[in-house]
Every structure is written in C-alpha cells, then in structure tokens.
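Next up is a structure, given as structure tokens.
Note that one protein chain is taken out, while the other chains of the complex remain in position.
Letters A, B, C, D, E, F and G name the chains as they come in the text, with residue numbers starting at 1 for each one.
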Amino acid sequence: MDKKIQLWEGNHLVAEAAIRAGCRFFAGYPITPSSEVAEYMAWKLPQVGGTFIQMEDEIASMGAIIGASLAGVKSMTATSGPGFSLKQENLGFACIAEIPVVILNVMRGGPSTGLPTHPSQMDVMQARWGTHGDHWIIAIAPAYMDEIFRGTVRAFNLAEKYRVPVIILLDEILGHMHEGYEIPDDFEIIDRAKPDVPPEEYFPYDDSKGDVPPLAPFFTGYRYNVTGLNHDKSGFPTTNPELIQRDMERQRRKLYANLDDILWYDEYKLDDAEIGLVAFGSMGRSAQVAVDLAREQGIKAGLFRPITLWPFPEEKVQQLAEQVDTILVPEMNLGQLILEVERCVHGKANVEGVNKVGGLPIEPPEILEAIKARI
Amino acid sequence: MDKKIQLWEGNHLVAEAAIRAGCRFFAGYPITPSSEVAEYMAWKLPQVGGTFIQMEDEIASMGAIIGASLAGVKSMTATSGPGFSLKQENLGFACIAEIPVVILNVMRGGPSTGLPTHPSQMDVMQARWGTHGDHWIIAIAPAYMDEIFRGTVRAFNLAEKYRVPVIILLDEILGHMHEGYEIPDDFEIIDRAKPDVPPEEYFPYDDSKGDVPPLAPFFTGYRYNVTGLNHDKSGFPTTNPELIQRDMERQRRKLYANLDDILWYDEYKLDDAEIGLVAFGSMGRSAQVAVDLAREQGIKAGLFRPITLWPFPEEKVQQLAEQVDTILVPEMNLGQLILEVERCVHGKANVEGVNKVGGLPIEPPEILEAIKARI
Amino acid sequence: MAETATAEKVAKKKEKPAPRIEVIDEFCKGCNICVDICPTNVLEMKPDPTRWVGAVVVVTRPEACTRCMLCEIHCPDFAIKVY
Amino acid sequence: MAETATAEKVAKKKEKPAPRIEVIDEFCKGCNICVDICPTNVLEMKPDPTRWVGAVVVVTRPEACTRCMLCEIHCPDFAIKVY
Amino acid sequence: MDRYELRFGGVGGQGVILAGTILAEAAVIYDGLYAVQSPTYTAQVRGGATKVDVIIGKTPIIYPRATAIDFFLALAQRSYDVFHHQLKEGGLLLVDSTLVSRVDEDRYRVYRVPITDLAEREIGRVVVVNTISLGLTVAMTKVVSRKAIEQAVMARAPRGTEEMNMKALQLGFAKAEEMGFAPEETKAEEAV
Amino acid sequence: MDRYELRFGGVGGQGVILAGTILAEAAVIYDGLYAVQSPTYTAQVRGGATKVDVIIGKTPIIYPRATAIDFFLALAQRSYDVFHHQLKEGGLLLVDSTLVSRVDEDRYRVYRVPITDLAEREIGRVVVVNTISLGLTVAMTKVVSRKAIEQAVMARAPRGTEEMNMKALQLGFAKAEEMGFAPEETKAEEAV
Amino acid sequence: MAFNYEYYLRMDKMPHMWCPGCGIGIVVKAMLRAIDKMGWSKDDVAVVSGIGCTSRTPGYVDFNTLHTTHGRALTFATGLKLARPDKHVIVISGDGDAAAIGGNHFLHACRRNIDLTLIVVNNYIYGMTGGQASPTTPFGARASTAPYGAVDSPLDISRVAIAAGASYVARGTVAQGFMLEKFIYNGFKHKGFAVIEAMSTCPIQYGRRNKLSDPVQLLKWVKEHGVPAKKAEKMSPEELEGKFITGELHNQERVEYTEEYELVRQRAQEAAGAR
Partner (left out) sequence: MAFNYEYYLRMDKMPHMWCPGCGIGIVVKAMLRAIDKMGWSKDDVAVVSGIGCTSRTPGYVDFNTLHTTHGRALTFATGLKLARPDKHVIVISGDGDAAAIGGNHFLHACRRNIDLTLIVVNNYIYGMTGGQASPTTPFGARASTAPYGAVDSPLDISRVAIAAGASYVARGTVAQGFMLEKFIYNGFKHKGFAVIEAMSTCPIQYGRRNKLSDPVQLLKWVKEHGVPAKKAEKMSPEELEGKFITGELHNQERVEYTEEYELVRQRAQEAAGAR
C-alpha cells in the first residue's frame, strides 16, 4: 500500500505535471471543462513561488504567457474551444517569435458554445490550422494518466527545446475523470538553450548554429527585439523575401527534421493486424477495448494510437496502410483526423470513419460493430 | 468606347459587388490590405440607405454582422489574417446558428503580423478550420475581376441559400490591383427563404422540409430563440445526443449534398494535359501563363483552378489524378492546399508543391521551371 | 367634498377582495426569500423532501397580507403571486 | 558675500561656451517645427530637393540662441542638438 | 470482478460526488485496485440531479466511461429518473426509501433503505447519509474491502467527525447484512 | 506590344500613383485596351519611395504583376535606387534630371528631362510634373494614343486646371519628340 | 395585483435553471414589468445575452431572443439595432460577460451612445463556470480561482460606464425590486445607451465560498452594502470602502448613434445626388 498513489483528476494532473516540469506562470480565463486547471494553479503556484493570474479574457491570457516566457519563466494557459479560438491570433505570435509556451485545450462539443459539459475531439484540425499564416506547432493528445503526466512534461520540454508553442489536447472525459496515479520521478526536464555568446554577438533568430537558436530571457543583458512581423536574424522587421523564406523554412524544419524526437505514439496488437484502427485520446482507449473485443471474435484488429497529433506520424500510418486493407478512424467528431490519415495512406488502404457527436463517446461495442461491418 | 468600363480596385469591386448583391450592412475594423473595402462601404453604403459601422475590433465586427443579418439585412465584413483569427469564435456562432454572412479575407503574409503589405495565400486551411468544433463553411477564391464581382454576388447568394457563412479569399495582389471592368447586370440575386407558416408553426431549425430551413428575420412576428449551444429544431438548447447528431449531420449535408450547385472552378487546357497544375487566386493566373509557356515548349500542361476552395472540388481533382502522372500545386505559402490535393488523389498521381513565401508572387517562369523539372 | 372623497376611498378599499396568494409549487425552490421579506409573516416554509431544497413555501396567514407585493417582486422563481 | 556670489554666477555664465547647434542632416525631415518654435529665430528652412520634403533646416543665427532647448525637445526626428 | 461499475445519484449538495471519490480512493489507495471516477458536469440547475460513476477493476481500466452499470445508488427520485437507464438489467439498485419511491421493480434487483431517516434517527446528523451509503454499497458489492473503505472514509472525515462517520459506515455494513448480504470474507489482502 | 509594362517611381506625395491610374484609364476607358495598375502599399515612411506599375495589353492581362519592365519613370533618386531592378536590360529609363543623378547608364536606355524645372519654368506650377511625365511617357512608348491620354487627363483634372494640364501634356509630347521619338501615327482607332 | 409574467415567459421552459435563491430571476422580473409598462409589442423587442447564468435569460422570455458568445452580446445587439433602429434591443449580461471578456464592447457601446439598454446582473462571480473570480469580486473575497482572496480591486461598472459616455446609468439591487424596475423602465425610455447595474446574488458560487450561502442572508448583505447616491455624497471614501452607490447615477441628453447615422445617410445621399 503506497500512499503516494492518489486519485487524480485529469485536469489537475496536467497542472501538477506542469509545475513539476518547471512551469511557474499560468494565465487563464475560466471555461468548462478546463477550469480546474486554473483553479489548481491558483492554489498551487503561489505555494511554489510561481504566479497565477486570471486575465480578462483568453486573448489576454495568451499574451501574458508569451510575455512571461520571454522573461524566462515557463508558462502555460488552459482553455476549451471558444477560448482556444480567441487565443489563435496570439498563438501565431508565439509561432513567429518562437516563444516556448504550452496551451491546454480540453475539448468540448462545438462549434461555438456547443456542448460545454460534454466531450468531443473536434479541435484537432484547429490545433494545426487555427491561426492565420503558415506556422508550425506541436500538438499532443494523451490518453492515460501516465501519458497526461509525461505528455505535459514533454510538452514543456518540446516547447523549450524547439522554441515552439505546444498544444495539449484532452477531451472532457480525460479532463474530468479521476484515476489512481502515482507521480513518477524518472522524467527529464529540458530548459531552453541560453546564449553562450556575449550580447553584442547574440542574434535571437540566428540559424548559423542550428535550427533552434538560443533564447536569451529578457532583462539578462541581451537587449534584442521581438516582433510579430517577419524579421531578420536579429529580430528586426524585414521585408527581404530571401531572408523571410529562409526563416520560415527553418521554422518548419526545426520540427520536421526532428520527427524522431517529436513523434510519440502507441501500437496495440498491430503486428499481425488485418484491420487497423487509428484513434487518439479517450477514443484511443475505447478503440483498444474494441481491438480486444474483435480479437475475442477472431478478428485480427490492431490499433495505432498517435499521441503526437501534429506533426502527424505520417510514415507510421503509411506503413499501416501497406499492412492492412482497411483503416478505421473513430473520433468524437464528424471526421477530422481521418482527413490526415486519408492523405497519408495514398490510396493504399481504404479509410473509413467511425464518428459520433452529441456528447456521448463512441463505446467499444460501437467500434466493434464498425470493424465487423468492414470484414 | 464604353464609358461604363472603369478601372476598379479589387477591394472596391468586392464592396461594389456586395452592394449590388443586396448587402446593406457592413461592420469592420481596418486592416491592411483590406481597409479599402471598409472605406468604400463607409462612403457608399449610406448613399444607398445602408449602414456602415467601424467597430472596436474584429470580434465586434463579426458579432455585429451576425446581428444585422438576423434582422434580415444582408451583411458582410472584411479583414486580413490577424483580424480573421479574431473573428473565428463568432464565425463558429454563425455556423451553428446558421446565419448568412459574408467575410472577406484579403490574405497577407503571416503568421502573426507577418508581412502586412505583401500578398500570401496562407489562410486557406484556416478558412476551413479556424474555429473550434465541427463546422462547415463555403470559401471562394476568385482570380479575375469578373470572378471577384460574380464571386462576391455568389457569396451572398450561397450564404442566403444555404444559411451559411461564406468566406471570400483574395490576396493582396488581387485586393490592391486595379483593372478595367464593366459591371454586368446579368446576375441573379438570391434571398433567404422566409417561413411560409404562421409563427406558431415555425421552427428555425426544422429539417422536415429540407436541409435548409427558412429563416425568419427578427422583429417580424416570429419570436424564436437563437443560441450558440447545440439546439433542437426550435432553437432551444438541448443535450439530446440524437438530436444533436442529426442536426450536425444536416448542417454538413446542406453543403455536401449540393456540391453541384456550390462548386465552381475553371479548367484551362486540361483536355490533353499530361501534367496538371492546381492553383487558385492570383497564383491561378500565374499558373495559366505558365501553362502557355510550357505549351510553347511543347509540354502539355493544363490547369485546374478551383474557385470554390471549400468544399473542395474533390472529384474533379481525382479525375485529374487519373489523367496525369504529376500534379503541381503552386501556392504563396509553404504547402496548404496541396494537402487537400494529396488527400483527394489517393496516390493516383504524384503531387508536388511550388511554394514561395516572403511577399513575392510565384512568377510564371518559376512555375514553368517546376514543370520542366518534373518531365 | 373632502369627506366624500374619503368615503369613496374607503369604499374602494372595501370593494377590493381579500388578498389571495398563490404559490406555484413546481416553481418554488424553497429559498426562503419571500418568507423573510414578508412584513406581516404571511408565509412559512414547510419541509418537503421531494422538493428542490427539501422545502416549499406555504401561505399560513393570508388574512394578514397587506398586498405589499414584496414577496411577489422578490421571488426569483416566478413562484408566488399576490392577487 | 552677496556680491561675490553674483560675481561667481556671472563668471560661470561666461565660462559656458556659446551655444552650438547641430543639425543631423540625414535625420531632418524638414518639418519646420524647430524653425517655428525657436523664440529667437535661430533656424531657417533651406530648400533642398534631395531631402525628404524638399527642404532641410540650417542654423542661420546661432549667436541668438538662448539654449532654451525647445527646438531639441520638439524635433520629432532626433535631428537637432543644442550644446 | 474484473470491471465493476457503480453509480451514485443524488441532487446537488448531497455530496454523492465526494462519496464516489472516497470509494475510488478506497480502491486505489487502500486496496491497490484500479479505479476511475467520473462525476457529471452540467452547467444546469444546481439542486438538480447529479451523479458520479466509479469503475473499479483488478486490471487497468482501459475504457474510462461507464457502459453497463452494476450498482446504482439513488438518493433522489429525480436522479433515479434521469440516470437509471445505464443500469444493467438485473443490476443492483439501492434507493433511499425516504426520497425515492417510483422505481422499475421488474428490471432491477431493488433494495430500499430509509437512509436519510437512519442518518437522523441513529446518528443524529443527515450529513452522514453518504457514509451510510458507502457502508451499504461496500457491504452489498464487496467491490473494495471494508478495511479500505474505513481508511478512505477516515482520511476524508473532517476533524472531530471520525467517530460519527465510523459509526455510520458500520451502520451501513449492518443494514446490508440485515438485507442478506454476506459478511466479508477476509480477502482484502489478496484483492490486489 | 502584347503586354507592355511601365513603372512610375517617386516619393510619397508626388502623385505618381494618380499618374499610373490616369494612364491605365487612358488604356482601358479611352483606348479599349486591357490594363492593370498596381500601386505599392507599404506601411513604411511617408515621404519615402513609392511606385506604381501599369501593365497594358491588347489581350487580357493574365499575370497581373510586373515581371520585366519596359519603361521606368523615376522622379526621385531614392525611388530609382529602390525600384529600378525590375527594369529590363535595355529598357527605357526616363528620369527627372533635376532630382535623379546616379543611374545605370550601361544597363538602360536613359533619357533625362528636367521635368520639375520644366513644370516650374514653362507652366509655372510644380503640380503638373505628373502630367508632363504622362505626355513624355505616352509619346515615348506609344502605349496608348495621345487622344486617350488627353481624355483621361481631362477627366481627372480638377475644375479650372484643364488648360494648364493640357498644356503640360503637350509639353511632354513635344519634349519626347525633341529627344527623337517619332510623332504618333494615327493608329489610335485601330489599337483596340 | 399580480403581474402576468406568464404572458412574457416561455412557460414550457419553466421552471428556470437558476439555483434556489439566485438573484437573476428578480432582475428578469423587473425587466419584464418594465417592458410591460412601456407597452411594447413582444414582436418589437429583442433580448440578447452572452454566456453565463444571467445570459440564460433569453431562453425563458418570449421575445426575439439571442444567446450569443461570451462577452459579445453588445456586438450582436449593435448589429440588430442598426438593422432595425425602430426596434427595442435589450442586452442582459453577467458581470464577467459584460466587464471581463466583454469589457471592450461595453466601453464602445457607451462611447457610441447607441440606443440599447444593457442590464448587468452583477453577482461578483462567475456563476456558470463554478465560482471563479470576476472583475467585480470584492478585494479579498474568495473564489475558486482566488483561494487566498482576490488580489485585484473590483471594477466599478457604473462608474466606467459614465466615464466612457453612457448617457443613462443607474445601479440598483435585487433586494429592492421595485427600484430596479424603475431604473430599467427609465433606461428603456431614455434615448441613448442605458446601463442598469443590478447588484445581485449568487448564493451557490459566491455565497458558499464567502460565508453567505443562505440566500436571505446574502440578499441582506447586498442591501446593506448599497448606499443611495444622496447619502454617499456625505460619506468619506473610507466609509464608502467596499460599498456601492445606488440610484440614478447619470442621466444626460447626448447625440445618439442611430439618429446621428441617419443624418450621415442624408448627407451621403445629398453628396451622391450632387455629383
């Protein structure tokens, strides 16, 4: 009987994990079903010397965490759909200025106010494309408590390592469920690289030593400029097309040349699978049960469960398409991730959705039915 | 010598077309490179008895046009990337509440403040996925003055006919260029269906007579409720999963079952093409010249130019993929529409991008080079 | 004249029927506001486990009602009406 | 003592060199603000087609300068300095 | 029992959600089992129906939502009405007979205990309704050990109420035994 | 000439953008040609370099951006410096010699006219610089008919300035002829 | 005599969702009585809200009702009003809706002095989302996001409204229903932007966290903390600390937006005609 195990609410666990990862600043605006994160942070952050602030809206929260991060403090915010929409403009700022921040979106039914207290997985595409302009982000969708914990720590690590906003996508089921979990201590913490040159030689977007230039915190003697305009390596606005093209390509490359490091996924009984499932988050859990149910009936089903949703594990899904004839994509929406799966399979497999909206999850027997209908 | 021909700025032509289509309300917030639309509206709308209002921000502008439309007045707003990001939350409201509105986005470089005075085509995916939750919109990307005019009229018509927000995507080139154009009078104007039942029998989301229920303007004796929550046919909030699923599917179907009516595209020398181009907006014009340049060199190139971007003309692109081995997608971004093309071709053709960011357009010779590199 | 006027007023008051207080049981959430606000203690709270907060209002002294309307105005649940 | 102090002050004033006014040509946009604001007409605008608005400021009567600093404070372009 | 699903339903303020938490903690912290607890979140009326689901298993809970409920405790009629549908046919239904009258006798195995009355009469405090209910639940389902629920209740009991709560819990156990549920075999240790 | 590209460069306030509009209007409205005009939009310094591109053709302009400029009028040194790169090798370069001194003689066919001086001396008003320039441009390139540019200029001339503008335009024509550009053959009608 | 609320309510949606003792219902009743007094046809009235407990009002009242997004009600209402300046558009908002996320629209509606009536139900808390601090939460009070007491000072909504240009501003409390009705009525009659701030009660989310969970007790708290404007004039800032001033705080004739815009139309049409 280990007293360290506790009943954790998913939302609280994200908050606790963030603090363990070094987060010391949280700015938020309440919204169901994510408010518990803010509430936990309001309670816990000042205890560890950090700062919680409730801002006047989600736009402000997003601005505040970018500001705090720029001063060297690991920062996060949490929201749900409507708030996530409002954060998009400043999210784009974090992208172009390459400021590490973590944004949690606990997905509820949408669009608009939708179904505030019910789960959905409807913000998958928005997480990738919600802000205007070319931009690249990382999005993580954990499914189990351990993934929620480690995924949150990882979100901070990736944000710091790649100077990129990282989005954590939960859904209302995962955010609000409570499960026994013992917080581990075997995790790594990565802090952003600091410049190793004197201020005169420092350029915040210098690509000469690699795709992720070190980021000097404000107020540490490195007086540079940060802007949401396209900029040169020194951070000053430029309209030079070559410089901009190069900078934008670097921003993409810093993620896409490091997929091995960034991608995270789980495979369940895929080895001999004849029918494939691709599902994430709580529906990944449902799909796993469905795989077992199918196998009980002699159907060789297997599950590919992406945890990193963006960048999407394209190659793995391609491999799956080589192996199976049919890929089913159960999601609590009317078809979002399936579009990316379709794109990746290049016609090598038949891709079909198992979709449900309206607030109820897709239960394992429903997925089983869908599997059976395809064999 | 016909005096009716005039030199029109693209942005002004959108505004004029909107007024001809019946638009009598414009709410906006200035932003380069779309401000001329607001300025034109500020000048012209009161002349025709309409209303222009400059709101405090883009969020407010989007709210105001939904309000005005609900009172029965055709309404639009215009913006560019940063403002488009801010409009996303209320755009989702227009989707779920099914209020006809038109939103013009004159695309500039992004993300964030990016390159305010330079063109891009970077908001293609955002137009489809910018707001949270499942939702469906129509997006139109005209390329020529006549398409700008007719496309704008069409945008209003489609909005009214399908009770859906319609997004017009221009880019800075098209928005700011001036070209000779004579406003036609051979266009149809569609107004939203009004209820033909008495108030007691009216339900604003009743699907019994078709997928697009009539919309009674406020203040006309039909006192109903409009909400951004999922709702039943009477417009009152519901959490009934079946009702919601049915309602969401209807919203999708009202567009996807009417693709014949909604899709609009142009084909240029595709008949005997051996290499295909897919390009839109100003890059569609560049690609057309590139086709001619290629043909001068004996290369049988052809262009598929979608004007309706969303829903995407999936079948046409599939057909193209059957016909050619390679499809090139020139876009002023680092690869957005190409993703949808890749998805649609199901591996039947090799799809490659011709991409440029940094404020300069892709010139016809550059596209030609790309064509030549693939044959 | 003054006398007449007074007489009329009295007459009018008399014409008015005695106050009738209606409680709409299904709306009442037992918040106690009306009970507390009534200056003449017309109302009382009666425990009722089947109700919202386990209680519902009842009119116990209708004859004391002055028709001041305070209860009606301040019932947040549209549950009380004074005629 | 009072006398001495005054003498000192005078001496100090004398020590101070005559005002020197520097115009940074590349910064000056010829807006005319300094010319207008100078109470003693030290400055003048000289046409110069190669410049921003076709003119640039020149110091024509430095000896009249009282070092009031108004020009320096109000030049929007960091283009004028009074020493 | 590889996966056992329980639901507690009441009205806002009754504390059923805390009861669910305590049960899940008993499972997770004191019995070393796996458990998921999910409360309802509604933006709807407070004072309205509320519920909490607890799923307990010897192996990790993969699918985290209740699918077929084995045991349903209803502390209010409204709550029964709204939430009973997911109770399995033949599932155990425990109701507070003081507050719940109309139930589907044919579909479920129904047990009626005047829990609120008991709380008032025997303990003298309505607040212990939930503790009595936990006693009943554990004794009826044996989903966690009595020792575990005792520890979990004690860990959550406000200072000064330990004794009262322990008494309430035992009352629950006793009532269950009165209704014919067998006393616990000492197998808490091997439950892990 | 199926597609002829012109660029007028100056500094903010000089009115080159309006000049571009008038030229395009001459082409579109009065000569029945096709034309695209695109001004620069920068959020940068006013008083800074500005330009307008005009593309004129007998067939519709498909690609709307300047690619290889045939004719460049530079009314300011700064503007020449920033915008000359897209002028074709061997392209026509017309500069206001009062304001522009350093140009790439080897690359372009350079014509120098003291336009601002002329405006002051011969017309007495600097504002007609643009009209003179239009005269020069049309006479040098013959991209639109003289009649068309006359009509276009007149249509835009503020009341009371018609005569002055007409004089300025003719002055431009004359200066071009002085530099050896042939007078217009009467082919305006057939240009359509 | 009993007021015929039923005429204005959507009876099939009743009973409403508000908690026992919640003040919102009292405000809604005052609003309905004021509408009735105006003699407006139900067809000519729109009731617009954002998101929150207060903002659930549109669902219950039988007008043209519009339940928008959080904080944005005034923007939708502005569109409605400009489209139909002859109609009556009422906005009802919570304190968070109106003054947190909606603060900017509030500011500019005041500035424009557009002929809308805004009723703010100020319960100094986010009711709907579970008791987080709002911009009007008293300094030091507890909220789920202020477990150690609110750090920031409350916004004086009425005061800001006046500073920003609203031409009718009044503050009442749910403990004084008749007064509230009067203010709302006067707001309706007023040509221009009218703000009525109704100091209300949220026993569940505010009360419970601040030892005021009993609706009756909370109602008394509200009543006691209101100081009539007349009386306030004679009080020192220290005495007024933590209190709020009630009454008609501001009432001014000022250029109204839709009227002024009608003049723009005239000018524009003349200008167009002249060309």
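Note that a residue touches a chain if its C-beta (ideal position, glycine included) is under 8 Å from a C-beta of that chain, and two chains touch if they have at least 3 such contacts.
Keep in mind the model is a prediction, meaning the values are calculated, not measured.
**Q** Among G:Gly94, G:Pro138, G:Gly165 or G:Gly247, choose the residue that contacts the chain missing from this document, as touch is defined above.
**A** Of the candidates G:Gly94, G:Pro138, G:Gly165 or G:Gly247, G:Gly165 is in touch with the missing chain.
**Q** Can you tell me which of B:Ser69, B:Asn90 or B:Ser112 touches the chain that was removed from the display?
**A** B:Ser112
**Q** Which positions on chain A touch the chain that was left off?
**A** 25, 27, 43, 46-47, 49, 51, 53, 55-57, 59-73, 75, 89-90, 93, 218-229, 236-237
**Q** Taking the full complex into account, what residues of chain B touch the chain not shown?
**A** Touching the missing chain: residues 28-32, 35, 38-39, 42-43, 46, 52, 54, 56-58, 82, 112-113.
**Q** Over the whole complex, note the residues of chain D touching the chain we left out.
**A** Counting only chain D, the missing chain is touched by 22, 26-27, 29-33, 36, 52-53, 67, 70, 72-79, 81-83.
One rule holds in what follows: only the chains that are shown with their structure count from here on.
**Q** Trace the shortest chain of touching neighbours from chain E to chain F and give its length in steps.
**A** 3
**Q** Of the chain pairs B-F and B-G, which one is connected by the greater count of C-beta contacts?
**A** Between B-F and B-G, the larger count of C-beta pairs in contact belongs to B-G.
**Q** Considering only mean CA positions as chain centres, point out the chain farthest from chain G.
**A** Result for the farthest chain: F.
**Q** Which chain has its C-alpha centroid at the greatest distance from the C-alpha centroid of chain C?
**A** With centres defined by C-alpha atoms, farthest from chain C sits F.
**Q** Distance between chain D and chain E based on Cα centroids, please, to the nearest Å.
**A** 87
**Q** Between chain C and chain G, what distance separates the C-alpha centroids? Give it in angstrom.
**A** 28
**Q** So the centre of each chain is just the mean of its C-alpha atoms; given that, what is the distance between chain A and chain C in Å?
**A** 58
**Q** Indicate the residues of chain F shared as contacts by at least two other chains.
**A** Within chain F, no residue contacts more than one other chain.
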